[in-house]
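So that we are looking at the same thing, I have put the structure below in structure tokens.
Heads up, one of the protein chains got dropped from this complex, but the rest are sitting where they should.
A, B and C are the chain letters, set down in written order, and residue numbers restart from 1 in every chain.
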């Protein structure tokens, strides 16, 4: 059984009535709700001790899901470094929506991760452009969300290892809304849906994608490579040694 | 005329007689020596004020070359951030040899950038695996170095946007020794040769590759994209605005 | 001076009054018209001897531009093979619009190259998602075409080496509308605009992209690699030879 930890900033839900109506127990509890059908799920939030991400929690996590927005800067650098180390060791990471500017995603990408955005209740259609990928298994040609925040190009990310989804917005923009990356031994999936005032995490196809992505980025039983000073594997001439 | 700044840590050459014999005026001066045939070249070193990388110097630099080894940790984070910002704005960056673990390269890659290594005076053959790329123009099938430090896989980098060279070593290892990346508006080239005790930067083909790479990663006249809140380009229904 | 050959099927223009009004001398002549400002340009068409693509013509061509639509099947396989061989040797190839299903593009891609399409006079916005690439130099954030044929995902192509443009359509689709590939020593650029009833090749930015692409995919002075039986470069033990 894959062990998933859902991390949520959990601020909007406490301070904003509109958000609380959509996610009364927090975005993390809604994510946990549908994920626990298939996985062993814990949650962790910003205001817990060590943001709920102790060494022990991370060591027992196969896949970490990250949602954050208004409090990226409050995440301690030491915890970001801890998560970063675990990703390089092999923990999967799913970065949702506004977490595109989380410290951990920016640290893994090396770019500004900036983009265009607009809150206008407009329609979003998420096109599957990689039909043989396990992340889109069972999804079909596109996901249609009646309302989602517009995220538009240019999205300042490295070229994805695999481009999975391209989003269309009614207002005229496009966005690389599903992207995979490998960093160290870890696999990363960025997925666009999930503005706090819209019910995106209740949408069956959005849920399905996140479940597929958990399976895809769960660690394989690979040995972590060795680094540093290495003896030659072939005999070198004597004078060379 | 492309403006190149060659940055060198410049420590080995001052403290190690063997290195001084190879690079009596420092690695940066040897790089400058052959680059100034084709480019406008400045140098900068670690022990200068702001490591020689003031805002003005960077703003006038089209392509920055970086060589460092034993003093990566002495490079100030504020200067690393300054260089990082300039790369995202469009400045080219060529990362040489042991600079694979420089702060700036690690920050741009998001990984440990670790690898295997060995100093055994062994032969290195650098195979061109991307024959239509401008970086290998005029290079032929491979570059042979009688002696180079072994750098071996696994090299903990993101999958390169383009793999240009694969190195063969006598002792039995291989290495992705020439890799390109785009980050923000900037282009980056990592190139393996250049251990401080070997005359790699006197080799005509190594020089040729660096010159080609400068042309390749020099900024184009592209507008930097706009980010942030964006008005719709298409008319949305009234109730949406 | 780069030598460009513009190949056009040249059938719509002869049989369809609406097309003739847009391109009275054929699409090839309009492409030649603006390209000859910067390049040495010849044209060739389907109904010429050997489709205008003799060995001599191809040997003198640095970059071949291909437009075809209703008569892909009339292109002789022997000529397709000749063009294919020249691309692998290093000739650049720019594949426009409906040439996505030309024999030469399908042969180079290995896939069906199929897609969704619709002729509805709808708006197309072509977003630049690779701002540091030479093909988008001077183009800005997007190209807006008042009317273009809709081409929609899934586009059955190999993942592009570099994704340059993503198209947005009013009717709700997206499309990877600018893609680069390297095949053998040759560079290939696919570019979506150019339906025969719309004036896309009169649009300054479309023209600019094609000019940039010609420079990008023009051959470099690289030696073609050698293939076949190879002597060892290192001494093998006697019993091995």
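Everything below uses one rule, namely that a contact is a pair of C-beta atoms (placed from the backbone, for glycine too) under 8 Å apart; a residue touches a chain by one contact, two chains touch by 3 or more.
Treat the numbers as computed from the prediction; the structure is a model and nothing was measured.
Touching the chain that is not shown, out of C:19, C:64 or C:150: C:150 (per the contact rule at the top).
When you scan A:17, A:37, A:56 or A:221 for touch with the missing chain, the hit is A:221.
Hidden from this view is one chain, which touches subunit A at 90, 123, 125, 128, 130-134, 136-141, 161-162, 170, 182, 184-187, 219-226, 233-234. By the touch definition given at the top, subunit B reaches the unshown chain through residues 125, 127-131, 141, 152-155, 159, 162-163, 166-169, 172-174, 176.
Contacts to the hidden chain, counted on subunit C, fall at residues 88, 107-112, 114-118, 120-122, 150, 152-154, 156, 158-159, 161, 170-173, 181-184, 225-234, 236, 239-241.
Quick note on the criterion: only the chains that are shown with their structure count from here on.
With centres defined as mean CA coordinates, subunit C is found 36 Å away from subunit A.
Subunit A and subunit B, compared by their mean Cα positions, are separated by 30 Å. Touching of two or more other chains is recorded for residues 152-154, 159, 172-173 of subunit A.
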